[in-house]
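I'd like to ask some things about the structure below.
For this view, one protein chain was removed and the others were kept in their places.
The block that comes next holds chain A.
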Amino acid sequence: MSNEVVLLDFWASMFGMRIRIALAEKGVKYEHREEDLRNKSDLLLKMNPIHKKIPVLIHNGKPVCESLIIVEYIDEVWKDKCPLLPSDPYQRAQARFWADFVDKKVYEVFKGVWLMWAKKGEEHEAAKKEFFEIFKILEGELGDKPYFGGETFGFVDISFITFYSWFHAYETFGKFSIEAECPKIIAWVKRCMQKESVAKTLPDQKKILEYAVQLRKRFGLE
């Protein structure tokens, strides 16, 4: 049976990075196609007509969209190696809950800081407070475990670690230090970065900062 796997992606997308990590963990060979988000390919528009967004995984010609849905799909298809979700239904529900939390809350506070970068004083402080509230909740959930998944790197770790590539950009513009407020998160980050799948996937933080600066200029936020 042919196993053609294509990933439509964008190098700076934390959502796309999740897929690359998952595929690397499973040892799946795939074709990586970089999209220009200002000039989306016909293939992307055909494969994800509803949202027109990356990432899209195309497996034997059939598209799967939405990053966490794609990661679960990868886990179910390539099930003989490196399970990303636990096998116990209650643990699986917990994993899905926290990945959903990352999607809803971490992304939201990232956006909050992005918009607040240009603002000063009270609004800046408010955005910073919200940001760290969410990070502290995650730190609480991590506790003393090496990974969110427990002893092994898994679904929640994949969903959150990709945001690390943007930490430096946010710290620069938000004028705060994540390590100072949430040392356990940074310790967890360093642990994850020792994994080849993560280290090889996450782009250089300085490149992300450069890109973020460009984006801000483009949107007139500078």
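By our rule, a residue touches a chain if its C-beta (ideal position, glycine included) is under 8 Å from a C-beta of that chain, and two chains touch if they have at least 3 such contacts; residues count from 1.
Keep in mind that, in the parts below, contacts and distances are computed from a predicted model.
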The complex's invisible chain, by UniProt name, from "glutathione transferase", "pyruvate dehydrogenase (acetyl-transferring)", "AP complex subunit beta" or "AP complex subunit sigma": "glutathione transferase"
Residue touching the undisplayed chain, where the options are A:E4, A:E34 or A:D100: A:D100
Residues in chain A touching the chain absent from view: 50, 59, 62, 64-66, 69-70, 72-73, 76-77, 89-90, 92-93, 96-97, 100-101, 137
